[in-house]
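With one protein chain withheld, the remaining protein chains of the complex are depicted in position.
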Amino acid sequence: MSPFAAQGMTPVATPFFFYMLSGLAIIGGLLVITRRNAVYSALALIVTLLAVSGLYLMLYAPFVAGVQIIVYAGGIMVLFLFVIMLVNLERTVKERQFNRMWPVGLLAACALLALFLSVYEKGKGLFERSAYLNENFNTQNTQTIGVMLYGEAHRIGPYTFAFEIASLLLLVAILGAVIMAKKRI
Amino acid sequence: MSALTSYLGSTAGAPGTAGFAVLGWAVTPGEANNQLWALIYVLIIFAGVSVAVIAMNWIERKALAHFQVRLGPMRVGPHGLLQPIADAVKLLIKEDIIPAEADKFVFWIAPVIGLLAAFTVYTVVPFGPSQAVSDMNIGILFMLGVSSLGVLGIVMAGWASNSHYPLIGALRSSAQMVSYEVAMGLAVISAILMTSLNTDGTGYLSMIEIVQEQQRQGVWFIFKFFPLGLIAFVIFAVAMVAETNRAPFDLPEAESELTAGFHTEYSGLRWSLFMLAEYAAMIAVSSIAVTLWLGGWLRPFPNWLIGPVWPHEPVWDFIFALFPGLTFLGLGAIAVRGTVRMPKHPYFRIQTIGLGAFAAVLAGIGVLLLGIAIGANASGNANWLRASEGLSNVYWFVLKVAIFMYLYIWYRATWPRYRFDQLMKVGWKVLLPISLGVLIVTAMVGVIVS
Partner (left out) sequence: MNDTKAPANLDLETPEKTYLDSNELILNMGPQHPATHGVLRVILKLDGEKVLGTECVIGYLHRGVEKIAENRTYTMFNPYVDRMDYVAAVSNGLGYCQAVEKLLSVEAPPRANYIRVILTELNRIASHQLWLGTHALDIGAMTPLFYTFRDREEILKIFEKYCGARLTTHAFRIGGCQYETYAGFEKDVKNFLAFFPPKIDEYEELLTTNRIWLERTKKVGVISGKDCIALGVTGPVLRASGVKWDIRKAQPYANYANFDFEIPTGENGDTYDRYMVRMIEMRQSLRIIEQAVNGIPEGPIMAKVPKVIKPPVGEIYHSIEAPKGELGYFIVSDGSTQPYRVRVRPPSFVNLQALDTMVRGMLVADVVAVIGTLDIVLGEVDR
């Protein structure tokens, strides 16, 4: 019995929710690339992101799900919508949606899919059930992520260095964007 | 029927009788996996928030009017009490106008998204130690995330109106909301930090746990590490006013500016959905502030004033339990005074009767609440005690949120509004550095203290 069931958190109708959320994510993704109107594409992308957030919830990672909503759906997509709405996209509505090279694109997508499948098959054994899962459920996901990113008990965690490097990278990107967009320095 | 009662009685932590079960569970229905009671809680909260929004509409008009030396609505119902209903009916029967080249689907869905975002937040708002629909362990994160989805509704509304001014107004509104979310988030983190100052160093994101942590630490977080908690609270209080686009940060909605805001082209029912979403968002962020800093449902001095007042009865708990009933009796008394002062003219007969009936209803509720409190104290029955305690919790929570609502109206009546660039300057250059500073200092003090 999983540690979660012991706490009284029995999952409910898992197959139904999984198929619904994944189906929603896939349909959203398809809508993103097939809509002529860029705003519709952005809205479909929001649907996809929210569905993925639901999938995170099903994986008992509520913190990641919450952060996905805040950062991705509530922040990044708002910025996307800003840009789409400020730029005049009348021209693109009249263009062809898919050009003549679509078989090549389909071939490339299938190759990517084959790559993912082979990685999954070969690497299934690498991701074992994590040791962190046996601890207290109530603070598990948030605390686990905190420990991995920041470390605990006077030691740095496994991903601390990568996290700090990534934030430095973001800082450089912000500075670059501000400098490029300002009218005078 | 037997399946129903067995279902009601079969979940973990349920008391014996189903009658007072609403307020007496040990754990929220979400955690107890009880879909029926979760649904009932959802309906109660939905109805409650809708009533609160309607009441807020009336209070805003009357309070604003009294600030401005006038009376406000007086005709529709005694002292304008039926004015919100008249407004709602008017909005419902208005013609549904959609601008000529507007995008119909997005035009329709924008207020719906705003409304969904504003109302979904109430899933985790804690009215008591087990009175929430579902106590997620990422409660505060969920609240911040879902309220940030409301920005999408505004952006889409501005774009779908296919007009220059609503688009600019919507983009300004959303830029403002996004900017102040940063300061809000940092202030929230300071409060969450304070929850981890306990023996095993575990902090909580869950709303109910935050309040219980305040109870365990014996101090509301607004007073903790004075003045750090207070500064974080003030930052959040300012940022939440900007987040909900209310005065003095309401330039995108102002009438005397060039852009009349994202809801210019919306009329009738759709506009009322936006207003509903705005008031619901106001109540939601006030709930966050109350939960994180003002001790949620805790009565004043929950740890100090315990036990008997004088060497013998009564007990402080009992005195505080009388407050809900006394409040309603007080409101009833005000209504009675209003009834007595009504003009003695045949035209006013219906209004006088109506106000008298309203006063009777308020007084009746007050008597009922008093009865529950006194009965709980007298009989010592577990169910009565739980009911009285649950009612007290809800009462103190709603009272604190109501104070915030009054403050919102007070700000609107008193202050001029900020220009947009000054508004953004305040958000980024003033609130953000201060909240970062408070966060760092709180962390340092927390490490030193523990």
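Letters A and B name the chains as they come in the text, with residue numbers starting at 1 for each one.
The working rule: a residue touches a chain if its C-beta (ideal position, glycine included) is under 8 Å from a C-beta of that chain, and two chains touch if they have at least 3 such contacts.
All of these numbers come straight from a predicted model, not from anything done at the bench.
K.L.:
Among B:35, B:68 or B:381, which residue is in touch with the absent chain?
P.N.:
That would be B:68, which touches the missing chain.
K.L.:
Going by the contact rule already stated, which one of B:166, B:229 or B:248 would touch the omitted chain in the full complex?
P.N.:
Spelled out, the listed residue whose C-beta touches the missing chain is B:248.
K.L.:
Can you tell me which of B:303, B:414 or B:450 touches the chain that was removed from the display?
P.N.:
That would be B:414, which touches the missing chain.
K.L.:
For subunit B, which residues touch the unseen chain?
P.N.:
64, 67-70, 247-248, 250-251, 254-258, 412-422
In the analysis below, only the chains that are shown with their structure count from here on.
K.L.:
What is the distance in Å between the mean C-alpha positions of subunit A and subunit B?
P.N.:
Measuring from centre to centre gives 32 Å for this pair.
K.L.:
Provide the residue numbers of subunit A that touch subunit B in the complex, in ascending order.
P.N.:
8-10, 12, 37, 39-40, 43, 46, 62-63, 65-67, 69-70, 73-75, 77-78, 81-82, 85-86, 138-139, 141-143
K.L.:
Would you tell me which residues of subunit B are touching subunit A in their complex?
P.N.:
12, 31-33, 103, 106, 136-138, 141-142, 144-146, 148-149, 151-152, 155-156, 158-159, 167, 171, 174-175, 178, 202-206
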